[in-house]
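Not every chain of the complex is shown here; the ones you see sit where they belong.
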Amino acid sequence: MTNPPSTRTNAARSLGRRLMGRQEAGLVLVTAFVAAALTLLAGSHLDRRAGVMVNDFWNSHTLVQTATDASFFAIMAVGATVVIISGGIDLSVGSIYALSGVASAILLRSMGEMPAAATVLVALLVCAGVGLLCGIVNGALVVGLKVHPFIITLGTMWVLRGIAFVATRAESILLPPALTGFAKASLGLGGGLYPVPMLLMLGVTVAGALYLTRTVPGRHVFAFGGNLEASRFAGLPLGRIQIGVFAVSGLTAGLAAFLGAGFYGSVSSGDAQGYELYVIAAAVVGGASLIGGRGSAVGALLGALLIVLFRQSIRTLRFDQNYEWIVVGCAIIVAVVVDQWSTRAAARRMSRAAEAAPAA
Amino acid sequence: MSTPAVRFEDVRKRFPGSVALDGVTLEIAEGSCHALCGENGAGKSTLGKILAGIHAPDGGRVLVHGREVRFGGPRDALAAGVGMVHQELAFCDNLSVAENLCLGALPARRGWTDPAETIRQAEALLAETGAELDVRRPLGELSTAQRQLVQIAAAVGGGARIIIFDEPTSSLGQHDAERLYALIGRLRARGVTCIYVSHRMPEIFHLCDAVSVLRDGRHVATRPTAGLTEAELVRMMIGRPAAEYLPAPPMTGEATELLRVDGLTSPGRFHDVACTLHAGEVVGLAGLVGAGRSEVAEAIFGLDPAARGSVWVEGKPVRIRTPRQAIELGLGLVPEDRKKQGLVLGASGVHNTSLPILRRLSPGGWIRRRAERALAVDYFGRMKVRTPSPETPVAGLSGGNQQKVVLARWLAAQSRILMLDEPTRGVDVGAKAEIHALITELAARGSAVLLISSELPELLALSTRIVVLRGGRIAGELHRAEATQDRLLRMMAGLADEAPSSTGAGSMEN
Amino acid sequence: GQAKTAEQPKGGAPAGDGTIRIAVIAKSSNNPVFLAARTGAEAAAREISARPGGPKVEIMWLTPPQEDGQVQAQRIGQAVNEGANAVLISASDAGKVAGAIDDAVARGVEVMTFDSDVPQSKRFAFYGVDDIEIGRTVMRELAVQLNERGSVAILAGNQNAPNLQRRAQGVREEAAKHPGIRVVDTFNHIETPQDAAAEVIRVNNAYPEVTGWAMVGGWPLFTQTLLTDLDPARTKVVAVDALPAQLAYVEKGIAPVLVAQPVYQWGYVGVQNIVTKLQGGTVAQRIPMEPVRVTKDNLNQWAAQLRDWGFTDVPARFLTGAPAASAPAQSTAAPAASAPATTAAPAARP
């Protein structure tokens, strides 16, 4: 990454650099390494369709499925990253996911038969709207009551799931097929491959990356998390920023719920229980600092991918299922440590380079 | 005087991002008061922290009283009789003053803490510095000056034989500074060795026997202060003669009124403050520490929701409730504490510069990054900000350069009314002169500047008029022609005009 | 604890006003199977209260939000403290609640278990399926569907639930008797429909040889995703339970057989037996619940049954042909299904 630039690759490189820093490059390497290791260590099986032997991990089905598994976490992790950059934390995303899904399912059920496009649109609007609203409530409570986000979102985590529960009485509610048709559209891939979750994940990540690095509100989030007092002295709209980060987090939870409702075709008040911790872990593995001021959307995506890969590895390598928790727990700590080391190493390299080159 | 109290031998220290010390060798004589000078980032604090056991050197040796030491932490240093008054005032706000003072070795009996003994020890420590404080109070309630005094008491009281004072007067007013000088005198009488870091020239000549100069982490020279001139010292520090340490006073004529406040009151903080700023004017705001100067500036800037009063900008009555409104009206505030209130330390110079005006650079909310960078680079150039690159996080810049970034922010914002709260605190002579020149230039170009400073020479040299605040009320106003250090001091302290001062600050004027 | 008469103050006699208060503590309110149990318990209470001269029966629903044996034990104690006459419980962790049950009995409160038993305690009766046996049934049915050949994965829900563990054990025991069947592994997961479905998809990719799924609970089939992801020509599922969302899987032939628990009866039969006991009647220690074999043949009947048990999400298409509430829910009789495994076992009636 520190080789002298060559003119040919410059354009592509600068495009990549816009969305991805040194930090993320390290994560990409780690992810690639894990994927390569899995491919090498995995067995192979006969693909019945194609009639050839394929690698147990490196085959289109497993790869797309891994991306699909990651997509729900990744989408929420982008939102979580925004909150974490601001120095906050959001424990309520799992509950927002459940409530958004339940709300859209109940509404769609009450609306009866509708054209496919309308169904998808209603579901999207309701999920996104409910998610956004819950996020704004979180933010407003944090700002208005001056209570630590951990406590506010712990409270709303219970309250929102409680509302979803009362609304459904724990029944799972089916969604109209139009929604599944959308979330499982093959888009020409065919063969039981569903690219929509992956595409939505990429879309949300790019949007998140642009928001964080290229917009005023995004930049304000970094300032807020980097130094609250200095942000006040610089005249930033602190309340709006803080409400904003929770709104984004709620919105991504709503989007993930839209995707989940469509993909799985049913919702229940128990959905996404405990996801908040996976989502925060993904953001932190992706380089977000819980102290605030640091993090990236691309990192969140990669963090979610890595965690899902770790879980996948147990199945791919046919380890005893019982060890899943131990493996995932260790892997998360190791991933964060590796990420911190590579960040520090990058900082050292950068400073050495800066020393060599005279001041601008 | 045979073995020096401290000897640094080829001491090296690098941080991620910079080389702080690059082979420093110097000696501090037993019982002396030895000044350490140098520009911001020269490595003074780092050298002190190595002696105090906070950093371990990457290379070289440290000898205390002739014996090599390798401190594993501040505890080891304290045990070896080395104490330090830190530049950053770090305290546990949640603990009492007494507990903070005894933190390193809390009095305990059979495993249980002894609160009565803690209070007794703390009071004894404070008595040494002459500060009067209830040691049972939570430390968080103290003002900056009181904190500085507690910091000094903590370091001095440990019975240390060698004490490093790292810019101990940067938050002290004249009065408290005098007390510190007296304290150092008493310490020396007991044979304590003092290492004294400061950017204030008069202090150095007043207090110290010898001075060592650091530049870019290297030792430049060590000289006895006797026979050394200020100009020579400055030349050693910055590597060239400083053209003018303080610039000529700005020209003034009656010009358009830019800011007027009247009846400004914030209950419990200040009352009935009135003042006017004209284009081309530098108005000094003087007062003892705690007089409420910062609070007044912050209130004008919309940071004090409890403040009441009338404000006019360019003749129009306005209501400023948030800093945002203030910025839109052309105000800018360089806060007192640049690390806490001024900068997002982890963010780049560019991002820090554009922070308050990002919206202006971003049509539709999209940041025009090229324009943003160009703006920052432009002002960095004008202000001679030294940074590896505009993208470098400002945490890695020296204090003076950090201060310039905060100033650049308001210049880039085209603020016409600037309130500068201690703009040269902890800033080295070179940068200080540049900031002084800049203030003068700003006024000359038609801005109005409200200058808050605890350094009277600075105020006297730069201001057109000086408003004096005492106990949150205006004590008076002096035109530059009638202002002298002595008159200002009396007004600040509330003394009659004629009575001669006993602890003459005049003794410090060279 | 047998045959106590109403004169004895320690015999769980009704409170001062003659009302019988029964605390119902299911495993978790998050699990839809217990929704019907509540409906059943409340229906029984209403019926008994409506009987002329009969006692008033009041249901205290004390189910914790999430599975936690410790909390269940606490709630037994609370029910006793607040004057309950009896407790009806499905234990999340038998060991944890045994002590609390015995304490309750010692303080004169009758306890009956349902669904998940606490055999080591002083509870007077258990009503529920035989878990080992239901696991065996699942595997037997699956073996038939697979023509006795293939690799089978076991989906087992929360790894700590003892009744689910026994069901998985039953599956494995039965599989051992079928030489052509190989069990690849037992997979646990968070008991939400989406997590369960995601686990099935993951395992299908990692173990492409799997052609049969033995599910000891219905979780993944509460979603619709496996309707498209499982090919009925290739993969067969047999699962315990038959909640509304699962019916489509029967219809499509992915899950040709569901081994349903008549979950409404947990509450209905439980309350009836408790009242019998409190009024001095005799109740058998083990009241077996017979699972219902749900297939295409009795799909509509079963669907109507589910609706009558209080489920609101029964797909309309299964309800059209069905007889409008043939009132099976009112009696304790199981739906008149034609399947062989179907027998109803209303145990004790006053």
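By letter and in written order, the chains are A, B and C; residue numbering begins at 1 in each of them.
As a convention for this text, a contact is a pair of C-beta atoms (placed from the backbone, for glycine too) under 8 Å apart; a residue touches a chain by one contact, two chains touch by 3 or more.
Keep in mind the model is a prediction, meaning the values are calculated, not measured.
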#### Entry: Formula for the whole complex, using the labels of the chains displayed
A x2, B x1, C x1
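Note that only the chains that are shown with their structure count from here on.
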### Query
Looking at mean CA positions, which chain is nearest the middle of everything shown?
A
### Task
Return the distance between the CA-based centres of chain A and chain B, expressed in whole Å.
44
### Message
Based only on mean CA positions, could you tell me how far chain B sits from chain C in angstrom?
### Response
73
### Message
I'd like to verify one number: the distance from the centre of chain A to the centre of chain C, where each centre is the average of its C-alpha atoms, in whole angstrom.
### Response
37
### Query
Tell me, which residues of chain C touch at least two other chains?
none
### Query
For chain A, which residues count as touching chain B in their complex?
214-217, 219-220, 222-223, 226-227, 229-237, 293-294, 344, 347-348, 351, 354-355, 357, 359-360
### Task
Would you mind writing out the residues of chain C in touch with chain A in their complex?
29-32, 34-35, 65, 159, 185-188, 190-194, 197-198, 201-203, 205-209, 222-225, 227-229, 243-245, 311-313, 315
### Summary
Touching chain A in the complex, chain B uses residues 16-19, 301, 303, 322-324, 326-327, 333, 335, 340-347, 351, 355-356, 358-359, 362, 365-367, 369, 377, 380, 386-390, 392, 396, 409
